[in-house]
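Complex shown without one protein chain; remaining protein chains in place.
This part shows subunit A:
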Amino acid sequence: MDWLFLTEVFLAGLGAGALYAVTGVAFVLIYKATRVVNLAIGEILMLGGYAFFGAAAGWHLPAWIALPVAVLSGALVGAVVERGLIRPMLGESPISVFMVTIGLGSILAGFVQVVWGADPLRLPEFMPSAPIFLGEAYLAPKVAYGFLAAMLVLAACVSALRFSRGGVALKATAADQGAAYSVGIDVPRVFSLSWIVACAVAAGAGVLVGAIGGISPTMGVFGLSVLVVVIVGGLDSMVGALVGGLLIGVVEAFAGTFLGGEYKFLVTFSIMILVLMLRPYGLFGTHEIERL
């Protein structure tokens, strides 16, 4: 075994894992506030990638404008979906809301296919391309910058949850909606803001994912890995999303390298089942993964 090679696989895994983690945080945010398992998170990520493409390649805008365009379109979709689709379903069974998010995912995938076609596309280059070495180990620059960006967003989300007044409102709403109302928290606003922020984060992650692997209407399957990540980490735990994301990223990288790409899912799903048997709430979760 070659240690340098192993290190490189490990670093690549961390890079991919950071993107899982940050998308996982978006998922967790929605789940915490509204108890909705949002299966469309992968397609919202995809939409972010396409929005960046549309702005940067279609309108020839510079990346520093195209990136906010992508993030804002995610926020907009989050606002519209929460208000128009999810809020009216308050009180319905979790399974029907879950189905609605699956439907939403197919609509978004169909939409980008109609607008941009079915073929994979490459995002215009916008990150520095000088090779990066950690010691002797080579790291693809996009993966390295993607990792850094994802970690920054993650740190911002985790500290906001821990230290801000809005974080208190979210945790209170997650713990006990009735009690949150009773102390004056505008619970519907917490719902709405968490969808907006989560979808903005997912769309931003889509730009990073697209920059590394390109974009296509099937890019939403990324959401499947994210689902594994949050089930392993705990549906309601941001720290769980971080740890689960990095873990699954690294495991996938090794499985892909040594067993072949087709074994990635087999390995990660096995890990998921193992974790669920030992800890039904996931590694860091406090809430039972309910009625799915």
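Brief remarks on what is shown
Keep in mind that, in the parts below, a residue touches a chain if its C-beta (ideal position, glycine included) is under 8 Å from a C-beta of that chain, and two chains touch if they have at least 3 such contacts; residues count from 1.
As a convention for this text, contacts and distances are computed from a predicted model.
Going by its UniProt record, the hidden chain of the complex is named "ABC transporter ATP-binding protein" among "Pyridine nucleotide-disulfide oxidoreductase", "Manganese transport system membrane protein MntD", "ABC transporter ATP-binding protein" or "Protein glxC". Note that of A:G84, A:G135 or A:G178, the residue touching the chain absent from this view is A:G178.
Note that of A:V9, A:M151, A:V168 or A:V221, the residue touching the chain absent from this view is A:V168.
Listed by residue number, the positions of subunit A touching the unshown chain are 91, 165, 168-169, 171-172, 175-188, 286.
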